[in-house]
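Omission of a single protein chain aside, the complex is shown with its protein chains in their original locations.
Order as written gives the chain letters A, B and C; numbering starts at 1 within each chain.
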């Protein structure tokens, strides 16, 4: 990587992964189509994370599954709908140059092993293990809240791949730093923080909960300060590469996450108001900022806030 | 209580506490002055909760301690500044008719006993035990995350008073329903949910965290869907009176909390944009709603959402 | 503006109109839907049952709009069964509209089934603009023809033409809309073609238009959860039908390898059209 080259001002390194810029697509957002991934890449995205994939296809919950709450915040209980490992490995089979990270979800270490064995021959940059989806039982957060399960699952993935592994953590009933520590000790290379937070919305006219699943996950603007806090704590205490996620909607948010300690950021819900071109806008603005501040490379910002006590 | 009397359309019952309407002042908001409590009562508030009081006076953290984040959300790390038990019992000594609930904070069961012994002779309606302040070490959430400590503290308070006790819970590293259960089993009568969530804000111009304490608690609009979820889960699973708190800024929010299972609600951060008269506005609008819906009393709404699976 | 359309409104059904035994129109008051553009859709919440996308149907009363539902699966059947006075939730209108080029004088409209809904809003719109149209309405059989009277009323005195056709010939011309269209484009000239209906029908319309070098716009349907470009369930090649569509023009359509070939199921797997 030549930091003097102008084009590399935005490039970042996450374990063995080299990205042309720190923006990534968050899992579960537009994440099931190779054609969409290619379009996002044309919009200058750094990398994409796929929808969380399970061994078998999942239909997810009935609608409503996604509620725009206003003010850039969203509530969802999609129920991890996804095409399953067979169809999805076919979907990605033609991938050549898109930096794709596959998000995995499952209910036992066996399931994870099985998926990695299939996916590992694809041209992908790594895996993200979703241990933090807050609204599907026996998957996601229910495992993430159990350190023993986390340990087993991460090991199962580690054994089957040499590619970088990120573990996606959330605000559940175990301290986020503790969860990240267990994941890293089990062989994860990166931590993604954070997933959505368990939340609910009730319509007062009909007096009924809106999500079909009653409870879902809060994302977007509302959770940004919580995401910043988690990234700060994890990166400061564990000194591992962290991907920030939660409420990013502008280049300023990217910078804030990086100063907090993120090496890259994922962008999700905001696409509901900005469209895919937000990646082009943000990367353009990041470049301007980096030049204005006279940085050789944007990574100089990572974790600057750690020095304050 | 005569439910046919028009004036009682908004009255609610919380364990032994009877309130003329379900609006309360959240702890830490304007909560140190008897004169302010009286003014709030003139603004038709149902009851006030004081700032969390500790045995000794606490200065709190240096400023900035409170940050308006925009969009009706706030971040604070006040550091539990309070005048301490001696000065505060003097402050309340003249209270005659204001329904005041004293919020207590401490680091050991001894401290809580000590305070209750002093406060119990005052004219107050009960106590709220703050086991959820997320940004002061050895107090608040650090205790709330430890079921054994919760049990001891609640018992210590219970032994020294016959007045109703509410335990204020938050989103920490123990499941909120579990924490509530421990509190109730130890003798609490009511649960207040929720406190602020650990969060952080970094200024990207100076690249510095804004709060002097670095990390603080997120409140206001952002956390409402999380508060609704916690109230729903606690009231549905434990069937105890719950006071909803978090992001209430309108009569609609009060109704949503009540449908979720709250018997009353606390209002905090929004005062930063609405002023004290919000209690008059909300109670007026609640009355209109209750009349429009043809309810005999607003309590008919409590927990209506529980019936959906 | 966006916040506005995303905010869920709860409306009361003020009128129900049985179009056929399996198609019903529900009328409600909602100013945002009233001023929806031709081609736009709503996400309709049937409380505690489902949320499904529905094109915005026109209604004659100011400030009012409607949806016209074909009873189909779980959600649409529940909506179909809603009665006057029942509450439903709305968000939207979402999606791009049918666009009409400036010097467009005569257009051809080909619709089938509930695909007529967005097309009627278009017809109503162009009737006010004094643009002439030929409208082809297709159905399998006589019982499934609906909106005929309403359409005649809208185009009354505009010089536009309505042609009804049924597959079995039990009403109107016998034959498919595509076969009717092939005759029309041979005998007459049009500036643009607009279509909505079963995808295989639209595929035929688009191919025929391309063969005749006619600009064409089609309003497509895909499985939708969010309606606002987040979930990706509506993706069709590199497009999001909810945001980039639902209306696509001949240029966009020509790049869509899956158009008329396959769609994605609720779990995101591709399924071929029968």
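By our rule, a contact is a pair of C-beta atoms (placed from the backbone, for glycine too) under 8 Å apart; a residue touches a chain by one contact, two chains touch by 3 or more.
Nothing here was measured: the structure is a model prediction, and the numbers come from that model.
Contacts of the undrawn chain with the visible chains, over the full complex, involve B. Residue B:206 is the one among B:137, B:206 or B:309 that touches the chain missing from this view. Across the entire complex, the residue among B:13, B:44, B:81 or B:250 in touch with the chain not shown is B:81. Along chain B, the points of touch with the absent chain fall at residues 28-33, 35-36, 38-39, 51, 57-60, 62-68, 70-71, 74, 76, 78, 81-84, 87-88, 203, 205-206, 208-210, 212, 268-269, 271-273, 275-276.
Keep in mind that, in the parts below, only the chains that are shown with their structure count from here on.
Counting hops only between chains that touch, chain B reaches chain C in a minimum of 2. In terms of their C-alpha centroids, the spacing between chain B and chain C amounts to 51 Å.
One simple way to say how far apart two chains are is to compare their mean CA positions; for chain A and chain C this gives 36 Å. With each centre defined as the average position of its C-alpha atoms, the distance from chain A to chain B rounds to 34 Å. Those residues of chain C in touch with two or more other chains are numbered 48. In chain A, the positions touching at least two other chains are 71, 208-209.
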